[in-house]
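Left out: one protein chain. Kept in place: all the others.
Then we have chain A:
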Amino acid sequence: MAILEARRLTKKFGHITALDGVDLEVNEGEIYGFIGPNGAGKSTTIRILLGIIKADGGEANIFGKDVWQDAVDIHKRIAYVPGDVNLWPNLTGGEVIDLFVKLRGTKNKSRRDELIQKFDLDPSKKCHAYSKGNRQKVALVAAFSADADLYILDEPTSGLDPLMERVFQECVMDVKREGKSVLLSSHILSEVEKLCDKVGIIRKGKIIETGTLSELRHLTRTNLLVETKQPIKSLGELKGVYDITAQGQAVKFQVDTEELDSVIRYVSQFGVIRLESAPPTLEDLFMRYYEGEAHAERAGAGGAS
């Protein structure tokens, strides 16, 4: 069942089109990874979903309610962590956490203290003394001590160290186990890969790819490293083979997943000594779109951005 549904969302800021028909669907108990380069429209989408800005077109519902009309009701069941956490310099972290939890309407003190300990946060410090990572921790503790049904997290780990990133991932897995849903916008692809059931890639205000990770992997290439007795002839002429580089006796190249079978058959004629294959990573996928964009721009009118 879809908890969050957005259809053809559009938003313009003056002449700039920030969103150009964004579709999004997050089902119950699902972790949705929302990825894309800077300025692609991730935060704009999230702000529309929170009813902080109004979409020019399209519709968005959370829990079956309109995100603009019923914002307050929806927010009672949502926990949100903004990408850029600005806090009041003269309040302490503990005060801010309590305030945030209270403004949502519920309170769960035992979880709060447990989370403060887990994230290793000193709640008695004033916010002006916190680093970026610590301010993020304040927002994360406030979000996860809330008993929400949907967690909207906008690049929540950009300031955390690897240890804290792991604590964060545990928290996400915990809420998933409880059957809650998460919309996670992120730059850290390994994190998305580890956590998310479904991924949506946004570029220039459009969702260009969406699906489960295994679905998306069909769209991408497998990395192969092959060493053969005789050199492989005219490898570059095969369909679906890219980026050939020689590595000593071996060659390294990428193969379109749908051409994998024929390429392996061809290569085996030359007497395979070593064969290593690496699954396509989300990073490859992401970079492919990213590079595609760069290529397109270079080929275009001279990269006016």
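Here is the rule we use: a contact is a pair of C-beta atoms (placed from the backbone, for glycine too) under 8 Å apart; a residue touches a chain by one contact, two chains touch by 3 or more; residues count from 1.
Rule of thumb we're sticking to: contacts and distances are computed from a predicted model.
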Ask   = One chain of this complex is not shown here; going by its UniProt record, which of these names is it: "Xylose transport system permease protein XylH", "Tetronasin ABC transporter integral membrane protein", "Alpha-ketoacid dehydrogenase subunit beta" or "Germination protein, Ger(X)C family"?
value = "Tetronasin ABC transporter integral membrane protein"
Key: Residue, one of A:K42, A:R104, A:R203 or A:R221, that touches the chain absent here   = A:R104
Request  = Using the definition of touch stated at the top, determine which of A:G94, A:P156 or A:G205 touches the missing chain.
outcome  = A:G94
Ask   = Which residue numbers on chain A touch the omitted chain?
value = 47, 50-54, 71-73, 75-76, 78, 80, 82, 84, 86-92, 94-100, 102-105, 122-126, 128-129, 139
